[in-house]
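Notes follow once the structure below has been shown.
A single protein chain has been omitted; all remaining protein chains appear in their positions.
Right after this comes chain A.
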Amino acid sequence: MTSSTPAPGTGARVRRERTRATGLRRGDAAAGWLFTAPVIVILGVFLAVPVLMALWVSFSDWGGRGSPFSGDVDFVGFDNYTAILAGGGLAERDFGIALRNNAWYVLLVVPLQTALSLFLAVLVNRAILRGRGFFRTAFYFPSVTSSVAITVLWLFLFSATGVVNKVLAAVGIAGPNWFNDPTGVVHNLLGVIGITSGPTALTDADLLGVSLWDWLAGPSVAMSAFVLMAVFTTSGTFMLLFLAALQNLGGDVTEAAMMDGANGWQRFWRVTLPRLKPTLFTVLTLGLIGCWQVFDQIYTGTQGGPSKTTLTPAYLSYTAAFNSQDWGQGAAIAFILFLIIVAFTLIQRWILRDRPVSKRRAAAYLPKATKTTDGMTR
(Lines give C-alpha, C1' and ligand atoms only; values in the text may rest on other atoms or scores of the structure.)
Protein backbone atom coordinates (compact mmCIF):
# COMPACT_ATOMS: atom_id res chain seq x y z
CA MET A 1 0.00 0.00 0.00
CA THR A 2 2.59 2.50 1.07
CA SER A 3 4.71 1.82 -2.00
CA SER A 4 1.94 3.04 -4.28
CA THR A 5 1.90 6.50 -2.69
CA PRO A 6 3.57 8.68 -5.30
CA ALA A 7 6.38 11.06 -4.41
CA PRO A 8 5.22 14.73 -4.66
CA GLY A 9 6.97 15.48 -7.97
CA THR A 10 5.80 12.42 -9.85
CA GLY A 11 2.10 12.67 -9.07
CA ALA A 12 0.95 13.88 -12.47
CA ARG A 13 2.77 11.20 -14.38
CA VAL A 14 1.48 8.43 -12.18
CA ARG A 15 -2.06 9.68 -12.47
CA ARG A 16 -1.82 9.76 -16.23
CA GLU A 17 -0.48 6.25 -16.27
CA ARG A 18 -3.24 5.10 -14.00
CA THR A 19 -6.01 6.49 -16.20
CA ARG A 20 -4.41 5.00 -19.25
CA ALA A 21 -4.11 1.63 -17.58
CA THR A 22 -7.71 1.57 -16.41
CA GLY A 23 -8.87 3.01 -19.70
CA LEU A 24 -7.63 -0.10 -21.39
CA ARG A 25 -9.59 -2.32 -19.03
CA ARG A 26 -12.62 -0.17 -18.56
CA GLY A 27 -14.85 -2.45 -20.60
CA ASP A 28 -13.65 -5.46 -18.67
CA ALA A 29 -14.38 -3.83 -15.36
CA ALA A 30 -17.89 -2.86 -16.40
CA ALA A 31 -18.60 -6.36 -17.62
CA GLY A 32 -17.18 -7.73 -14.40
CA TRP A 33 -19.47 -5.62 -12.27
CA LEU A 34 -22.40 -6.45 -14.51
CA PHE A 35 -21.83 -10.15 -14.08
CA THR A 36 -21.32 -9.97 -10.33
CA ALA A 37 -24.23 -7.57 -9.81
CA PRO A 38 -26.90 -10.27 -9.29
CA VAL A 39 -24.88 -11.90 -6.54
CA ILE A 40 -24.03 -8.56 -4.96
CA VAL A 41 -27.69 -7.59 -4.98
CA ILE A 42 -28.80 -10.93 -3.59
CA LEU A 43 -26.14 -10.94 -0.88
CA GLY A 44 -26.92 -7.33 -0.09
CA VAL A 45 -30.65 -7.85 0.22
CA PHE A 46 -30.55 -11.15 2.05
CA LEU A 47 -27.35 -10.83 4.03
CA ALA A 48 -25.78 -7.41 4.42
CA VAL A 49 -28.93 -5.36 4.92
CA PRO A 50 -30.60 -7.76 7.40
CA VAL A 51 -27.37 -8.01 9.39
CA LEU A 52 -27.03 -4.24 9.52
CA MET A 53 -30.71 -3.94 10.47
CA ALA A 54 -30.24 -6.42 13.27
CA LEU A 55 -27.18 -4.49 14.42
CA TRP A 56 -29.29 -1.33 14.57
CA VAL A 57 -32.08 -3.15 16.39
CA SER A 58 -29.60 -4.34 19.02
CA PHE A 59 -28.81 -0.69 19.78
CA SER A 60 -32.42 0.50 19.64
CA ASP A 61 -35.62 0.21 21.63
CA TRP A 62 -37.59 -1.21 18.69
CA GLY A 63 -40.57 -3.14 20.07
CA GLY A 64 -41.42 -5.35 17.11
CA ARG A 65 -44.06 -3.25 15.38
CA GLY A 66 -43.56 -1.59 12.01
CA SER A 67 -40.22 -0.55 10.63
CA PRO A 68 -37.20 -0.41 12.95
CA PHE A 69 -36.18 2.71 11.04
CA SER A 70 -39.35 4.67 11.77
CA GLY A 71 -39.23 7.85 13.78
CA ASP A 72 -40.54 6.36 17.04
CA VAL A 73 -37.57 4.04 17.42
CA ASP A 74 -34.77 5.51 19.49
CA PHE A 75 -31.09 4.78 19.83
CA VAL A 76 -30.46 3.44 23.33
CA GLY A 77 -26.71 2.83 23.17
CA PHE A 78 -25.53 -0.29 24.93
CA ASP A 79 -28.70 -0.67 27.06
CA ASN A 80 -29.65 -4.01 25.52
CA TYR A 81 -26.13 -5.35 25.89
CA THR A 82 -25.81 -4.25 29.50
CA ALA A 83 -29.19 -5.80 30.35
CA ILE A 84 -27.83 -9.13 29.16
CA LEU A 85 -24.28 -8.87 30.41
CA ALA A 86 -24.64 -6.88 33.62
CA GLY A 87 -28.33 -6.22 34.23
CA GLY A 88 -28.47 -8.38 37.34
CA GLY A 89 -31.95 -9.55 36.36
CA LEU A 90 -33.54 -12.49 34.69
CA ALA A 91 -32.19 -11.55 31.26
CA GLU A 92 -28.62 -11.79 32.49
CA ARG A 93 -29.18 -15.07 34.32
CA ASP A 94 -30.90 -16.61 31.32
CA PHE A 95 -27.99 -15.61 29.12
CA GLY A 96 -25.54 -17.01 31.66
CA ILE A 97 -27.43 -20.31 31.77
CA ALA A 98 -27.63 -20.47 27.97
CA LEU A 99 -23.92 -19.76 27.64
CA ARG A 100 -23.09 -22.38 30.27
CA ASN A 101 -25.20 -25.03 28.51
CA ASN A 102 -23.77 -24.25 25.10
CA ALA A 103 -20.17 -24.10 26.32
CA TRP A 104 -20.44 -27.64 27.68
CA TYR A 105 -22.11 -28.71 24.46
CA VAL A 106 -19.25 -27.30 22.39
CA LEU A 107 -16.64 -28.71 24.74
CA LEU A 108 -18.02 -32.21 24.27
CA VAL A 109 -19.33 -32.22 20.72
CA VAL A 110 -16.42 -30.63 18.86
CA PRO A 111 -13.65 -32.99 20.02
CA LEU A 112 -15.90 -36.05 19.91
CA GLN A 113 -17.26 -35.45 16.44
CA THR A 114 -13.82 -34.57 15.08
CA ALA A 115 -12.23 -37.68 16.53
CA LEU A 116 -15.07 -39.92 15.47
CA SER A 117 -15.24 -38.55 11.94
CA LEU A 118 -11.49 -38.92 11.52
CA PHE A 119 -11.68 -42.46 12.84
CA LEU A 120 -14.50 -43.35 10.44
CA ALA A 121 -12.69 -41.73 7.53
CA VAL A 122 -9.57 -43.75 8.23
CA LEU A 123 -11.68 -46.88 8.46
CA VAL A 124 -13.52 -46.46 5.18
CA ASN A 125 -10.35 -45.27 3.47
CA ARG A 126 -8.71 -48.65 3.90
CA ALA A 127 -8.53 -50.46 0.62
CA ILE A 128 -8.98 -53.88 2.20
CA LEU A 129 -12.33 -53.05 3.83
CA ARG A 130 -15.13 -55.03 2.26
CA GLY A 131 -18.33 -53.15 1.38
CA ARG A 132 -16.66 -49.77 1.65
CA GLY A 133 -19.45 -48.16 -0.34
CA PHE A 134 -22.04 -49.47 2.07
CA PHE A 135 -20.24 -48.14 5.13
CA ARG A 136 -19.59 -44.78 3.56
CA THR A 137 -23.29 -44.41 2.81
CA ALA A 138 -24.30 -45.71 6.21
CA PHE A 139 -22.03 -43.32 8.08
CA TYR A 140 -23.11 -40.41 5.95
CA PHE A 141 -26.81 -41.18 6.14
CA PRO A 142 -27.59 -39.34 9.41
CA SER A 143 -26.11 -36.19 7.92
CA VAL A 144 -28.53 -36.05 5.02
CA THR A 145 -31.56 -36.71 7.22
CA SER A 146 -33.42 -33.65 8.43
CA SER A 147 -32.40 -32.64 11.93
CA VAL A 148 -36.06 -32.30 12.90
CA ALA A 149 -36.72 -35.93 11.96
CA ILE A 150 -33.69 -37.07 13.90
CA THR A 151 -34.71 -35.01 16.91
CA VAL A 152 -38.12 -36.67 16.95
CA LEU A 153 -36.42 -40.05 16.62
CA TRP A 154 -34.15 -39.14 19.50
CA LEU A 155 -37.09 -38.13 21.70
CA PHE A 156 -38.53 -41.61 21.20
CA LEU A 157 -35.24 -43.45 21.65
CA PHE A 158 -34.38 -41.57 24.82
CA SER A 159 -37.82 -41.45 26.43
CA ALA A 160 -38.16 -42.86 29.94
CA THR A 161 -39.34 -46.19 28.59
CA GLY A 162 -37.54 -45.89 25.25
CA VAL A 163 -35.21 -48.24 23.46
CA VAL A 164 -32.05 -46.83 25.02
CA ASN A 165 -33.32 -47.39 28.54
CA LYS A 166 -34.57 -50.87 27.60
CA VAL A 167 -31.09 -51.78 26.38
CA LEU A 168 -29.52 -50.28 29.49
CA ALA A 169 -31.98 -52.22 31.64
CA ALA A 170 -31.03 -55.44 29.85
CA VAL A 171 -27.46 -55.02 31.10
CA GLY A 172 -28.64 -54.08 34.55
CA ILE A 173 -28.39 -50.30 34.42
CA ALA A 174 -31.35 -48.13 35.42
CA GLY A 175 -31.29 -45.49 32.71
CA PRO A 176 -32.10 -41.88 33.47
CA ASN A 177 -35.26 -40.13 32.30
CA TRP A 178 -33.11 -38.53 29.61
CA PHE A 179 -34.97 -35.52 28.26
CA ASN A 180 -36.55 -34.75 31.63
CA ASP A 181 -33.45 -34.96 33.77
CA PRO A 182 -32.02 -31.51 34.52
CA THR A 183 -29.17 -32.69 36.74
CA GLY A 184 -25.66 -31.86 35.57
CA VAL A 185 -23.44 -34.77 34.61
CA VAL A 186 -20.38 -33.45 36.43
CA HIS A 187 -22.45 -32.78 39.55
CA ASN A 188 -23.82 -36.31 39.33
CA LEU A 189 -20.33 -37.79 39.07
CA LEU A 190 -19.22 -35.72 42.05
CA GLY A 191 -22.34 -36.91 43.86
CA VAL A 192 -21.20 -40.51 43.38
CA ILE A 193 -18.07 -39.80 45.41
CA GLY A 194 -20.12 -37.98 48.00
CA ILE A 195 -19.74 -34.35 46.98
CA THR A 196 -23.21 -32.84 46.72
CA SER A 197 -22.57 -29.17 47.37
CA GLY A 198 -19.69 -27.04 46.28
CA PRO A 199 -17.24 -25.05 48.36
CA THR A 200 -18.52 -21.60 49.25
CA ALA A 201 -15.78 -20.12 47.11
CA LEU A 202 -17.64 -21.53 44.11
CA THR A 203 -21.24 -21.23 45.26
CA ASP A 204 -20.97 -17.61 46.37
CA ALA A 205 -19.09 -16.22 43.38
CA ASP A 206 -21.14 -15.86 40.26
CA LEU A 207 -20.65 -15.01 36.63
CA LEU A 208 -23.58 -13.72 34.56
CA GLY A 209 -25.98 -14.50 37.40
CA VAL A 210 -24.99 -18.17 37.56
CA SER A 211 -22.80 -19.38 40.42
CA LEU A 212 -19.42 -20.86 39.50
CA TRP A 213 -20.52 -24.12 41.07
CA ASP A 214 -23.42 -24.21 38.62
CA TRP A 215 -21.12 -23.33 35.73
CA LEU A 216 -19.24 -26.50 36.60
CA ALA A 217 -22.44 -28.58 36.71
CA GLY A 218 -21.64 -30.04 33.32
CA PRO A 219 -24.23 -30.64 30.62
CA SER A 220 -27.53 -31.89 32.00
CA VAL A 221 -28.52 -35.44 31.21
CA ALA A 222 -30.96 -33.97 28.66
CA MET A 223 -28.18 -31.97 27.02
CA SER A 224 -25.99 -35.09 26.95
CA ALA A 225 -28.61 -36.76 24.79
CA PHE A 226 -28.32 -33.80 22.40
CA VAL A 227 -24.53 -34.14 22.50
CA LEU A 228 -24.83 -37.75 21.42
CA MET A 229 -27.22 -36.73 18.69
CA ALA A 230 -24.92 -34.02 17.35
CA VAL A 231 -22.00 -36.43 17.26
CA PHE A 232 -24.15 -39.01 15.53
CA THR A 233 -25.48 -36.66 12.87
CA THR A 234 -22.45 -34.53 12.03
CA SER A 235 -19.62 -37.01 12.11
CA GLY A 236 -20.77 -38.35 8.75
CA THR A 237 -20.37 -34.98 7.07
CA PHE A 238 -16.95 -34.42 8.52
CA MET A 239 -15.95 -37.97 7.71
CA LEU A 240 -16.49 -37.02 4.09
CA LEU A 241 -14.15 -34.04 4.42
CA PHE A 242 -11.46 -36.16 6.05
CA LEU A 243 -11.96 -38.88 3.49
CA ALA A 244 -11.45 -36.45 0.61
CA ALA A 245 -8.30 -35.16 2.28
CA LEU A 246 -7.01 -38.66 2.93
CA GLN A 247 -7.47 -39.66 -0.67
CA ASN A 248 -5.59 -36.59 -1.77
CA LEU A 249 -2.52 -37.61 0.20
CA GLY A 250 0.03 -39.21 -2.04
CA GLY A 251 1.25 -42.60 -0.95
CA ASP A 252 4.91 -41.64 -1.36
CA VAL A 253 5.40 -39.95 1.99
CA THR A 254 3.72 -42.78 3.81
CA GLU A 255 5.84 -45.28 1.95
CA ALA A 256 8.96 -43.35 2.81
CA ALA A 257 7.94 -43.43 6.46
CA MET A 258 7.38 -47.13 6.13
CA MET A 259 10.86 -47.54 4.75
CA ASP A 260 12.19 -45.56 7.68
CA GLY A 261 10.61 -48.12 9.93
CA ALA A 262 7.62 -46.20 11.29
CA ASN A 263 4.86 -48.52 12.43
CA GLY A 264 1.17 -47.92 11.64
CA TRP A 265 0.51 -45.94 14.79
CA GLN A 266 3.50 -43.68 14.22
CA ARG A 267 2.65 -43.24 10.55
CA PHE A 268 -0.83 -42.03 11.48
CA TRP A 269 0.18 -39.61 14.21
CA ARG A 270 3.44 -38.29 12.75
CA VAL A 271 2.89 -38.50 9.02
CA THR A 272 -0.79 -38.61 8.09
CA LEU A 273 -2.32 -36.36 10.74
CA PRO A 274 0.07 -33.40 10.29
CA ARG A 275 -0.76 -33.40 6.59
CA LEU A 276 -4.47 -33.25 7.42
CA LYS A 277 -4.04 -29.99 9.31
CA PRO A 278 -5.92 -27.79 6.80
CA THR A 279 -8.87 -30.19 6.86
CA LEU A 280 -8.67 -30.41 10.62
CA PHE A 281 -8.91 -26.66 10.76
CA THR A 282 -11.96 -26.69 8.49
CA VAL A 283 -13.68 -29.41 10.50
CA LEU A 284 -12.98 -27.74 13.83
CA THR A 285 -14.16 -24.38 12.56
CA LEU A 286 -17.35 -25.73 11.05
CA GLY A 287 -17.94 -27.77 14.18
CA LEU A 288 -17.46 -24.79 16.46
CA ILE A 289 -19.79 -22.59 14.43
CA GLY A 290 -22.46 -25.28 14.16
CA CYS A 291 -22.30 -26.07 17.86
CA TRP A 292 -22.56 -22.47 19.01
CA GLN A 293 -25.55 -21.96 16.75
CA VAL A 294 -27.51 -25.02 17.85
CA PHE A 295 -31.19 -24.18 17.54
CA ASP A 296 -33.46 -26.57 15.66
CA GLN A 297 -32.95 -29.52 18.01
CA ILE A 298 -33.89 -27.30 20.94
CA TYR A 299 -36.86 -25.73 19.15
CA THR A 300 -38.37 -29.05 18.08
CA GLY A 301 -37.15 -31.10 21.03
CA THR A 302 -37.16 -29.49 24.42
CA GLN A 303 -37.76 -25.72 24.08
CA GLY A 304 -34.97 -25.15 26.57
CA GLY A 305 -36.28 -27.53 29.22
CA PRO A 306 -35.88 -29.33 31.57
CA SER A 307 -35.16 -26.51 33.99
CA LYS A 308 -33.59 -24.44 31.21
CA THR A 309 -30.69 -26.85 30.91
CA THR A 310 -30.95 -27.10 27.13
CA LEU A 311 -31.45 -23.38 26.64
CA THR A 312 -28.89 -22.08 24.17
CA PRO A 313 -28.04 -18.48 23.19
CA ALA A 314 -29.51 -19.00 19.72
CA TYR A 315 -32.80 -20.26 21.13
CA LEU A 316 -32.80 -17.59 23.83
CA SER A 317 -32.34 -14.94 21.16
CA TYR A 318 -35.42 -16.29 19.40
CA THR A 319 -37.63 -16.44 22.49
CA ALA A 320 -36.49 -13.02 23.71
CA ALA A 321 -37.52 -11.48 20.40
CA PHE A 322 -40.57 -13.43 19.32
CA ASN A 323 -42.14 -14.38 22.64
CA SER A 324 -41.12 -11.58 24.98
CA GLN A 325 -41.02 -8.82 22.37
CA ASP A 326 -37.55 -7.81 23.60
CA TRP A 327 -36.23 -7.49 20.07
CA GLY A 328 -33.26 -5.38 21.06
CA GLN A 329 -32.08 -7.97 23.55
CA GLY A 330 -32.66 -10.77 21.09
CA ALA A 331 -30.52 -9.04 18.49
CA ALA A 332 -27.88 -8.22 21.08
CA ILE A 333 -27.64 -11.89 22.06
CA ALA A 334 -27.17 -12.78 18.40
CA PHE A 335 -24.29 -10.35 18.06
CA ILE A 336 -22.62 -11.49 21.26
CA LEU A 337 -22.90 -15.02 19.91
CA PHE A 338 -21.29 -13.83 16.69
CA LEU A 339 -18.37 -12.33 18.62
CA ILE A 340 -17.96 -15.53 20.61
CA ILE A 341 -17.78 -17.59 17.42
CA VAL A 342 -15.26 -15.22 15.83
CA ALA A 343 -13.14 -15.26 18.98
CA PHE A 344 -13.11 -19.03 19.16
CA THR A 345 -12.24 -19.35 15.49
CA LEU A 346 -9.31 -16.97 15.88
CA ILE A 347 -8.04 -18.75 18.98
CA GLN A 348 -8.25 -22.07 17.23
CA ARG A 349 -6.49 -20.71 14.18
CA TRP A 350 -3.73 -19.44 16.42
CA ILE A 351 -3.37 -22.84 18.08
CA LEU A 352 -3.24 -24.66 14.74
CA ARG A 353 -0.82 -22.17 13.15
CA ASP A 354 2.28 -23.50 11.42
CA ARG A 355 5.06 -23.52 13.93
CA PRO A 356 8.71 -24.37 13.63
CA VAL A 357 9.20 -27.86 14.97
CA SER A 358 10.22 -27.70 18.61
CA LYS A 359 13.38 -29.43 19.78
CA ARG A 360 11.42 -31.94 21.79
CA ARG A 361 9.36 -32.92 18.78
CA ALA A 362 12.27 -32.88 16.39
CA ALA A 363 14.07 -35.30 18.65
CA ALA A 364 11.51 -37.95 17.82
CA TYR A 365 12.42 -37.82 14.18
CA LEU A 366 16.20 -37.71 14.52
CA PRO A 367 18.02 -40.98 13.99
CA LYS A 368 19.78 -41.84 17.19
CA ALA A 369 22.34 -44.54 17.37
CA THR A 370 21.81 -44.97 21.09
CA LYS A 371 18.05 -45.25 20.93
CA THR A 372 17.00 -47.65 18.21
CA THR A 373 13.39 -48.55 18.39
CA ASP A 374 12.83 -52.12 19.35
CA GLY A 375 9.73 -52.77 17.32
CA MET A 376 11.51 -51.72 14.16
CA THR A 377 11.83 -54.22 11.38
CA ARG A 378 14.81 -53.86 9.16
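The rule is short, and it goes like this: a contact is a pair of C-beta atoms (placed from the backbone, for glycine too) under 8 Å apart; a residue touches a chain by one contact, two chains touch by 3 or more; residues count from 1.
Criterion: contacts and distances are computed from a predicted model.
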item: Record-based protein name (UniProt) of the chain missing from this complex, from "High-affinity zinc uptake system membrane protein ZnuB", "Cytochrome c2", "Extracellular solute-binding protein" or "[Citrate [pro-3S]-lyase] ligase"; value: "Extracellular solute-binding protein"
item: Chain A residues that touch the omitted chain in the full complex; value: 4, 17-18, 21-22, 25-26, 29, 33, 37, 40-41, 44-45, 48-49, 63-67, 69-72, 89-91, 93-94, 159-161, 177, 180, 182, 304-308, 321-325
